[in-house]
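Yeah, one chain of the complex is gone here, protein chain that is, but the others are all in their spots.
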Amino acid sequence: MIVFLIKRIGNAILVMLTVAFLAFLIFRFLGDPVEMMMNESATQVERDELRARLGLNDSFLVQYGRFVVNAAQGEFGLSWRNQQAVTTLIAERFPATFELVLIATFISLVIGIPLGVFTAIGRGRWWAESLQFTSVVGVSLPSFLVGILLILTFSVSLGWLPGYGRGEVVPLGWWTTGLLTSSGRAAVVLPALSLSLFQITLVMRLVRAEMLETLRADFIKFARARGVPRRSLWFRHALKNCLMPVITLTAMQIGNLIAFALVTETVFQWPGMGMLFMQAVTFVDIPVMAAYLCIVSFIFVVLNTVVDIAYAVIDPRLRKS
Amino acid sequence: MSRISRILLAGVTLLAVAAPAAAETFRWGASRDIGSLDPYSYGDSFTLGVLNHIYEGLVRYDRDLKIESALATSWEIVSPTTWRFKLREGVKFHNGADFTAEDVQASLKRAADPKSPLKGNIPAYKGSRVIDDHTIEIDVTENYPLLLNDLTTIYIFDAGWLKDNNAEAPTDVGAGVEGYATYNANGTGPFKVESRQPDAKSVFVKFDGWWDKPVHNLDRIEFSPVASDATRVAALLAGDIDFTDKAPVQDIPRLEASPNVKLLEGTDLRTVMLGFSQRDQLISGAPNPMKDLRVRQALQISIDLDLIQKRVMRGKSRNAGTLVAPPIPGYDAALDTPVKADPEKAKALLKEAGAEGFEFDFNCSDTLVNEEQICQAIASMWSRIGLKPKLDQGPRAVQTPKRSGGKVDVYTLGWATLPMLDGYSLTSQVLHTKEGTFGIFNWGGWSDKEFDKLTEASSTELDRTKRLALVTESLKVARDHALMIPLHQQPLTWATTDKVADLPLMPDNLPRLWLVKK
Partner (left out) sequence: MTAIAAKPRASRLARLRNSDLWWSFKRHPSAVIAAIVLAVLVLSALFAPFIVPQNPYDLAALELLNAEIPPIWHPDGQWPFLLGTDLQGRDMLSAILYGSRASLIIGAASVAVSLTVGATLGLVAGYYGKWADGLLMRVGDVLLSMPTMLIAILVSAIARSLLPPGLREAGASAVIVLAISLSGWVQYARTVRALTMVERDKEYVQAARLIRVPARRIMLRHILPNTTTPLLVTATLNFGLGILIEATLSFLGVGMPLEQPSLGTLIRIGNQYLFSGLWWIVLFPALQLCLLVVSINVLGDWLRDALNPKLR
């Protein structure tokens, strides 16, 4: 077990070092920071001075080493555009994105699981098949279109819900939350729905597939033979068996959702990390781009590693590979 | 039935929640965020205009864009290169500190620092001397007629506050240190900063100790950038914002039709123009045919300004024949006759110059009103006289380095002559040969001796009438030589909800909310 742990964590560290290397390449070789920072009328001497101060004359490896050490301490330098520490900027935006992703995940489970069960037990009936078909449509709709559609319907035509921003937020220490104010709660509805649509269909399809498989398993057949009522059969016995994959999927998808949130955040002007990143892309704010890449990958890798380890704890057979 | 009414009720409750908490909160939905709270970190007019609610200069523009006293009460020219300012007494900063000459000196030093992006706004500044607590002398490098205009955007910091927070020098991104003034503010203006979240919301609250008598009745300004045109319009229609300084021209009919929205329309001081590289080579390395006047004229007369005005600008822009707008000193109506489109003549000129069908890069950004659409329309008009423009469309941050680095063939530019409000701003910074403080925005790299001589003559002429005559003459040369070609003055389209009263629409496109009633 310990060998497995070390191997798995070592692998994660290796992956992160490589991601950091890629981020560093972007950071170092894209858009000359000196050109971006200097005034147009700066002289060559001033440029060289700044170059030296930024450590751009050091050897490649020294610069990479410095980048990794700084990144590990959460130091990504200053944003060229906002002139603020990138870490602070991202920390300020993180709660917004996290709340959005969390609520989207919640919605996807609350809607996705029952739908999955229904489509599984109604397999072959018209309503289950049309639900299944609708789920394909759900996977196929680009999330920016869904966002536009939601804004057009609920914000523009009906005027029920706000179509941009986060509403009033309440600070809780370094965290900010919009869930404690009514305007904040109203503001999160549309973006969370838009972000969760894809995830709903994913959960629904997974639950359906797992349910179909479980319903064929022997213990279900025995239970049915024993006369266990069908409802309890579906929801108690079969569904319980499907939950583990659903939890795994949900955990692994959080990283993806954070990345996908950048589309949603752009459409809804949601002041999260994704919007920060898209603005950095627009303004070629390289430090922010590099930092975002590192942080999202870090979340991804941590979640994957934790899931792997958790599985190994539950199922010792997996430790071998 | 009951379910529907319940949903409706829920909607109404939500709307009620979204409605203002207090009537005196003014919610401003802008198309973009300000760059920083530090007025010396970005030289753009919009950021400076917003920060004018927090900070003030020695002088300011009144409702008619005439200079009036602000933190200085009077001034005199002691010698051709020295100005003496009497400062207002009893002015307090937001932190309670008194306003004195020391503050002015520290601010000027900070703004003119070699690392300051704002130093171009006071090109003639040499130094200053504190005479007493409320008198200061400012030295300029030469006879300089436009010092007061420049000082309108040199906002005054509190010297002690700068010192205490280690912010005496402008923020140096290269040093890797965050500027204190980037996220904190302490001015003398009518509002003080309560909070700021970049790209989300900045809140300004009324400053009770303001020296001037407030005309406004606002307690709070909530400034939020809403980049998407459609979303901003939706927010205004829903009453989620009270005001936007950029109502998209294409949405004007819809806004006009809404009973709760008031539209304020005018013509911006900003003139949109095109510039041409006059270097020996195009960026592709091919010889540059645009050094030939006939080619530049062909490019000009192939553009159908009327069609652009009617279609792209929806009849809201004002076609221009000269490079500055009518209210700008130095403007001459005789020069302001828009050039008529004549594609056949354009083709003939190109043939004469032997430049048929040449390929060039057309650098466009996204900051002007409908710029993407204007550029596409112009590119299509040029294509129709057989040229091959390659449209290079990108955000300002990407395009500006290319432009200032001379890596463009044809480019767009919008110039409002802010904060100087004088034709000299354009002739000296945009059209003059690039040398010293001149021609910083001469991105095409041209050098027109005849033009330069006139501009230099105007730079030291203290007599206003003579000086403006020189500016006008140089604008005529610019027109005759087709150094740059004017397209139009942009429309100004502000929109407010009907609750807002007395918002003066200013042609410099800068809202002055201390004049607003809600």
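As written, the chain order gives the labels A and B, with residue 1 at the start of each chain.
Please note the rule applied: a residue touches a chain if its C-beta (ideal position, glycine included) is under 8 Å from a C-beta of that chain, and two chains touch if they have at least 3 such contacts.
As the structure is a computational prediction, the values presented were derived from the model and not from experiment.
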| item | value |
| --- | --- |
| Contact residue for the chain not shown (choose from A:Phe133, A:Phe219 or A:Phe235) | A:Phe133 |
| Of B:Asn165, B:Gln250, B:Thr367 or B:Thr437, the one touching the omitted chain in the full complex | B:Gln250 |
| Of B:Thr25, B:Ser45 or B:Gln376, the one touching the omitted chain in the full complex | B:Gln376 |
| Of A:Leu145, A:Val170, A:Ala217 or A:Val313, the residue in touch with the unshown chain | A:Leu145 |
| Interface with the undisplayed chain - residues on chain B | 228-230, 233-234, 248, 250-251, 253-254, 283-284, 304, 307-308, 311-312, 361, 372-373, 376-377, 379-381, 383-384, 389-394, 398 |
| Touching residues (missing chain, whole complex) on chain A | 11, 14-16, 18-19, 22, 26, 30-31, 133, 136-137, 139-145, 148, 152, 156, 212-213, 255-256, 258-260, 262-263, 266, 278, 281-282, 284, 289, 293, 296-297, 300-301, 304 |
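As a convention for this text, only the chains that are shown with their structure count from here on.
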| item | value |
| --- | --- |
| Centre distance in Å when chain A and chain B are each reduced to the mean of their C-alpha atoms | 39 |
| Chain B-touching residues of chain A, taken from the complex the two chains share | 35-37, 39-41, 46, 50, 53-54, 77-78, 80-85, 88-89, 92, 151, 155-156, 158-166, 182-183, 186, 267, 269, 271, 275-276, 279, 282-285 |
| List of chain B residues in touch with chain A within their complex | 10-11, 14-15, 17-18, 35-36, 38, 41, 114-115, 117, 119-120, 171, 173-179, 182-183, 197-201, 224, 226-228, 230-231, 234-235, 237-238, 240, 395, 397-398, 401, 404-405, 437, 440 |
